[in-house]
Every structure is written in C-alpha cells, then in structure tokens.
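Following this message is one structure expressed as structure tokens.
Every protein chain but one is kept in place in this view of the complex.
Showing subunit A:
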C-alpha cells in the first residue's frame, strides 16, 4: 500500500544487445498470459451464456423489450416483458447514490492524504476499507430495519417542502414505510464510499512531491496546494474510481432487494418511488425459475445490466487512458 516512487525508468544505454531468456521467464510469461486470456474467455463466455439463454425468450416476447414498462414473465406461453422501468430505477438509484458518495469520498481521501497526521491516517484508512468487507445483506437489513424508519421525518419534510420538485414528490409507494429509492440510494452510497475512497486515496498519495513542494515554495496555503496540484493530478483517477463505484451500485442486488418495495405502478422519477432494479428483480424471481423461457426473460434483463456495466467501465477506462501518469 506504500506509494511507489514515480520512476518510469528510462532504458539504459549499456544494456546487452542479446536478450537472455531463462525457463523462469517462459513459465511466468506463460502463466501471466493464460491468466489474461482466461479472464477474456470468461467474460466472453458470460456474454454468450446470457445471449443464448435470452434469445428464445426475446423472440417469444410480445412487448417491446427496451421500451415496455410491464413485466409479465411468469407464464412461458405468454411472455410480455420490457426492461425500461427496471433500467430507469437501476440508473436513477445508482446515480443518486453516486451523487451522495462522490463528495464524501473526495473529502475522506483528501483528509487522509493531505490533512491527517500519518499516525492517524493509516488506522483511519483501515476503518474505511473495513466498510467494503461488510456483506451487502447486512447493509440491506440495516437499511430496511434501522435506516428506513429513522429517515421518516427527513423524507416527510422533504416531501412537504420540496414536493413541487419531481425528485421529492409523493412516489408510487408509501413514503412512511421507507422502502424507497431514497433509502436504497443512501445505503448504496455508504457501500460506495470505501471503493471510491480507496482508489482516490492511492491516486492522491502519488501526487509528485516536487509539485507539492513547488507550490508550497511559491507561498500556497494547504487548500491552494490541494487545488493546484493534488486535484488536477488526481482528477482522472478520482473520476474513474467513481465510475467503478457506479458499476458496483448498478449491480448491487441483495441490499436493494431487501430495502426496495416492489410496486405495480410505473416509475415516476421520484426518490420516494419504489420499484426494482434489474439485479433485484432477477434475485426476487430466481428461487422460482421453473421454465427456461421465464428464466430467459430475466436473463435478458441481466444482459442489459451486463452491457450497462460494460459501458460504465469503458467510460472509466477512457478517463485513465488520456492520462500519461497512469500508463
């Protein structure tokens, strides 16, 4: 975890022309290569599996898969399912979680790398990392049993004061029970904190000391140092950390399933709506998959989630690719 020196080691002139290859090189490069190939094959296999399972159901589907909001997948002879509502709830709750988690993570990461004394920073970082080790079912139970009732006065106030804004208008489930996207989003945000914080911290720690000292020499204050050196240096890393976190939020299953109330009404862009994310919808039905056609409908939704996560990760990559420091 120690920050490595920033040293892109230039090729030295006195290197021998003949490259020596020992058995160890061959074995290790072989192992590394096969590990790399394995992961690609695995991802391809998952994609192929999802596609193969989903296609027969998609063909039998009577509704428009991408734009329909209904989900009738129980009867294999009468499939009529659309992923739109699930997709919207998935993206909406994840982005809400990200909006909460991003500034807090940034604050924690900056505190740990720039403000906290070394002695305090290390144990503090461990505590943050520990959050990532809590099983998501625990987060779910905490959200449903503890957080949901606690938030009731807050949501009541938001609803009565800001009810004119679509985000806080009365949703499609009972707000006082608290099984809403609002509660789920906050729990998701807590789950994202360790991911975003850990990566941002690593990146901020690598800010070249020369730059920091240069800024200090020019008379910059702590905040000015952060603003002129740490943030510009770490911005790409921070954003890609957030994207990784977003990927995590999109795929979160159990916690969301326990917290969110399902509803037969459609999603209306309110934080006090219920509904289902793609992952929670699949998990709810998974115990009763009796027919490959019904299961295929859910797997088709899973395929959409797979692609969505893929896109999010591709975006995260593209932020890093532009930055020489990380290459």
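Here is the rule we use: contacts are C-beta pairs under 8 Å (C-beta built on N, C-alpha and C of every residue); 3 or more make two chains touch, one makes a residue touch a chain; residues count from 1.
In this text, contacts and distances are computed from a predicted model.
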| item | value |
| --- | --- |
| Chain not present in the shown complex, as UniProt names it (candidates "HTH_3 family transcriptional regulator", "Phosphate-binding protein", "Integral membrane protein" or "Lipoprotein") | "Phosphate-binding protein" |
| Chain not shown: contacting residue from A:177, A:216 or A:231 | A:177 |
| Residue numbers in subunit A that touch the chain omitted from display | 74, 144-145, 148-149, 172-174, 176-179, 257-258, 261-264, 274, 276, 284-285, 287-290 |
